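The excerpt is restricted to a subset of chains, each kept in its original location.
A, B and C are the chain letters, set down in written order, and residue numbers restart from 1 in every chain.
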């Protein structure tokens, strides 16, 4: 079928390629003239597609996505469909759908996982919206997703991005779990070959996973992780997961600990720990002479 | 090759079966006369094996393993090898090796992962001990492990169980991460099909794993996990992981949070939370009338 | 000086009393006719006060406060001052100030701590707003606050409630710390008199505090906390603290753990822990016979 695709970066470009390989006609647009775009304006995009049009938006979340969807709403016709495949917050989806419904334009949100492997292995898709609109776009989803599984219609508008958000929260927790385990292995002399341990865990263990496979790849190219900095960014989705949990009174100790570990990794120094250090100084100096020894008696 | 195997429960029995399928001669012993044992005493076991003997101990960790290894030390001969394949604490291994070395008996510790699937898929093995002894037992390891990978000689005596212990700590963190994510999905009306979400994540996502596959199996047999109690035991290995981390000053926030969540799941009520509730009562009753409303003004 | 006070519940009523004792003329209003109000409408309140008027709003946060401030904005005159002494979110303050500035009405936010003890001991006050307006209301603050200290002009509009919010976050952490310690004392037979331990800590220790004094009061009236349920509500301020931390990438592991412990205390059962229990069942039953013992070999 025909599809418009806005945003031809690494993700969008690969998705366009996967759709074309499966026989779809993709009309690509990107704000940048240097991108391999098929049309040079949203108007051109609309003109190139037959109604009812399906337009996939694959641009950064937040303002770029909001602006793109608003502009699309001005040029599309009743019955057309916008799919937001970016990393929008689920609350944005609900605002988008409400604004578009007045123009008769339909809206789906689609969380996408898979990264650079998606082109060949397929993208995991989590979709929110009404069943009729989902059905209309199903051929697109079927081509993007892996051969088996990897697709869910999770619920109404917003459910797709909510689900993807939770996926990323889980991802934070799992990554941190492997990180903590590897750190403990490396902390003791007893374990002489921590990298080999991680590699051996890829088969037969309870904790084998795709993330473990990736970690072993990383260790192969950087043994002992000697070269990489202990500095981890976080995308919005980890934060939104905690915020959603707080709003629903759901305790998420593991996912939150993982997020906070990333925050801490980016601090030059912890102000909280300055407080702790200052307090320790206050209540005794913590370096107290005694009985011919240089070791302190903690005096708290 | 020949091997003695002590402990013919579900794990030991399956391992004996996998070894026999691969051509080894297994002489099995179990303290229980009702087990399908080949000999009826440790002396019988020793007599049935040619020196240098390799005896695999697969009994519960702690006192049963300690007693078995002590008894074996009395009947084995210099040059024989004991492999502790149970879930012993790594500190036990070092004590065992030290006691046995005086008798000329060699010792390996081997952490084993794989559960009931091990029979067909192979067991992941993490081994501690000296290289020469490991080489002597390698044919056994090669038959037990999966076709590819799943084996590591992690370091000296104790390194095998230490590594398996860390494996289990990571497992705690990953399981809790999935649990938290699923709980958040179920907490919001927006996500209408949380079980289908989990199933869809098995392909194409960053968080696909064997544990996720198991979770989907569990959801298939108990949709919404309506039937199972929110009550989780912990084995010693999670606790030992935290203790080892504390001794090495390694922060493990995620793995520890996962362990504590299990502790909490087994409490009828939290004494700590009684304190919090009592304190809230003390500083204001937290139910304060005002301006014609029934809602309280928190007064802290 | 003169002051209008809206909201004559336990907090507002006590504050009015403390102000009158110190010589101020308080004109009280409450939406409820049964409250001991001095006027029966906002118009009556305005008429009873000389310009420039200072009106203290002490009603529940959220919609009641928003409605009261909006209504006041309609009846006050340029140069008058509204002080929000409730538990509003700091983001509300900034919206209120922006709306009122167009009418020439000034706004201060004031976080108040002290609970039922405030009447006699004074209320701790944390104020946000411009210095000129703070100075205008200073006589009121001086009468409400304790004899010494207990007052801070923390910053611009919103800083008062932000500061009070953080105060409450810290309070969560401290309460949980005492709770955990008391739980551990009670968990071991070795400590025969945990209530006496808590009482003894009130003097001479590093951890003596007002909250500890309150806890000892609670233990005096309910030894062993046998009667109180392990169920703790949370007000908005703990949640907002975490949300503010997330927005500023500040790790708050202790305060967050304390909030999550409250969430967990209100759950009948943890869905996350159902997942963990279900997974444990999947990978081996965790009840494996062996060598004549009834104890299971964990088989992960």
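Just so we're on the same page, a contact is a pair of C-beta atoms (placed from the backbone, for glycine too) under 8 Å apart; a residue touches a chain by one contact, two chains touch by 3 or more.
None of the values given here were measured: they were computed from a predicted structure.
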item: Oligomeric state of the whole complex, in copies, if 3 are shown; value: 4
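Following the convention adopted for this analysis, only the chains that are shown with their structure count from here on.
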item: Longest centre-to-centre distance from subunit A, chain (CA-based); value: C
item: Chain ID, smallest distance between chain and overall C-alpha centroids; value: A
item: Gap in Å, rounded to a whole number, between the CA centres of subunit B and subunit A; value: 31
item: Sequence positions of subunit A contacting 2 or more other chains; value: 206, 250-253, 257, 260-261
item: Of all residues in subunit C, those that touch subunit A in their complex; value: 206, 234, 239, 242-243, 246-247, 249-253, 256-257, 259-261, 263-264, 266-267, 270, 272, 283, 300
item: Footprint of subunit C on subunit B - complex, ascending; value: 6-12, 30-32, 35, 58-60, 64, 86-87, 113-117, 168, 171, 175-176, 178-180, 182-183, 186-187, 211, 214-215, 217-219, 222, 225, 228-233, 235, 237, 253, 261-262, 264-265, 269-286, 288-293, 295-300
item: Residues of subunit A that touch subunit B when the two form their complex; value: 90, 113-115, 118, 121-126, 128, 145-156, 158-159, 162-163, 166-174, 176-178, 180-181, 183-185, 187-188, 190-193, 196-197, 199-212, 241, 244-245, 248, 250-255, 257-258, 260-261
